[in-house]
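Every protein chain except one is present and positioned as in the full complex.
Moving on, here comes chain A:
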Amino acid sequence: MSTNPTDRSFLRMAVGHPAFVLGFVLSALFIALALVSFIWTPFDPTRLDIAGKLKGPSLTHWFGTDHFGRDMFSMIMVGARVSIAVAFVAVGIGMIVGVPLGLYAAARRGSLLDEIIMRGNDLVFAFPSLLLAIMITAVFGPGSVNAIIAIGIFNVPVFARLARGAALSLWTRDFVLAARVAGKTKARISAEHILPNIANLLIVQGTIQFSLAILAEAALAYVGLGAQPPLPSWGRMLADAQTLISLAPHMALFPGFAIIVTVLGLNLLGDGLRDLFDPRLRRGR
C-alpha cells in the first residue's frame, strides 16, 4: 500500500489533525488514569465508609462518594484499569485468532477452507454480539475472564474479514508475484509481505474495536456479568446508580462520562490514524 511516511513528517501531520490530537489526548488521559491507579488512588476504592455515603463532589472526594461511601474517583481510576485490561485482551484475542484466519483464507482463496472460515465468521457476525456475550457468561459464570472471552470471540470475524479483504488485493501485486517466483511459501509470503502491509489497517481497526470492547464490557458489567465486586467496574457503577439517580445523580453521571469520553477519544484516535495512514485521505494534498 502506501509507503510509510518518515517519522518527522508523520508527527507534523499528526499535530495538524485536530481530531487525532483530541482523540490522542483523551485516550492518553484514560490510559494514564488506569496506570496511575496501580500505584496511587486518592482513597482505597474498596474501603467502605457507610457514614459518608452519597456525598456529592467535593475537594476531598472529587467525584463524590457512592452508596457505600466509597470514593467515586478512585473507583473510576481502577474501573479504567479493568476496562483497559478486558478490552486489550479481548481485542488481542480477536487479532491473534482473526488475522491468521483471514490471511490463510486469502492465501487459499476459493478453497473449501476459505469458504468454511468465512462462512463461520458470517455466522458469528450474524449473531447479536451482546447476546452472544451474555450467553457465554451465563453458561460459564460471570467474571472478567469470561467477559474477555465473550468479547474476544466477536472480535475474531472483524479482524478475519479485514485481513482477508486487504490481503486479497495484495496477492495480485507484483512484489508478491516476485516473492512467489522466488519460491517462497504462501505462509512466508503472508507473514513477510502481506502482514506488514496491512498492519496500518489493523491498527486503525484495533483502536475502533478497543472502544467497542470497552462499551461491551460496560454493558456486561451493567447486567452483572462483568467484573465481580469488590473490583470496581464502570458498568456496575452505573447499575448501582440506577435506583439512586434522583437521590445522587453524580453516581450515574461520572461513570457515564468516563465511558463516553473514553469511547469518543478512542474513536477519534482511530479515525485520525486512518486519515494519517491513508495517503488518499491525507489533508493538504
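One rule holds for everything that comes next: contacts are C-beta pairs under 8 Å (C-beta built on N, C-alpha and C of every residue); 3 or more make two chains touch, one makes a residue touch a chain; residues count from 1.
Everything below uses one rule, namely that contacts and distances are computed from a predicted model.
Trainee: Which of the following names does UniProt give to the chain that is not shown: "sn-glycerol-3-phosphate transport system permease protein UgpA", "NADH-quinone oxidoreductase subunit I", "Cytochrome bo(3) ubiquinol oxidase subunit 4" or "ABC transporter substrate-binding protein"?
Mentor: For the chain not displayed, UniProt's protein name is "ABC transporter substrate-binding protein".
Trainee: One chain isn't shown here. Among A:G141, A:P196 or A:P249, which residue touches it?
Mentor: A:G141
Trainee: For the chain that got dropped from the picture, name the residues of chain A it touches.
Mentor: The missing chain touches chain A at positions 46-48, 50-51, 53, 67-69, 141-142, 224, 228-230, 242-247.
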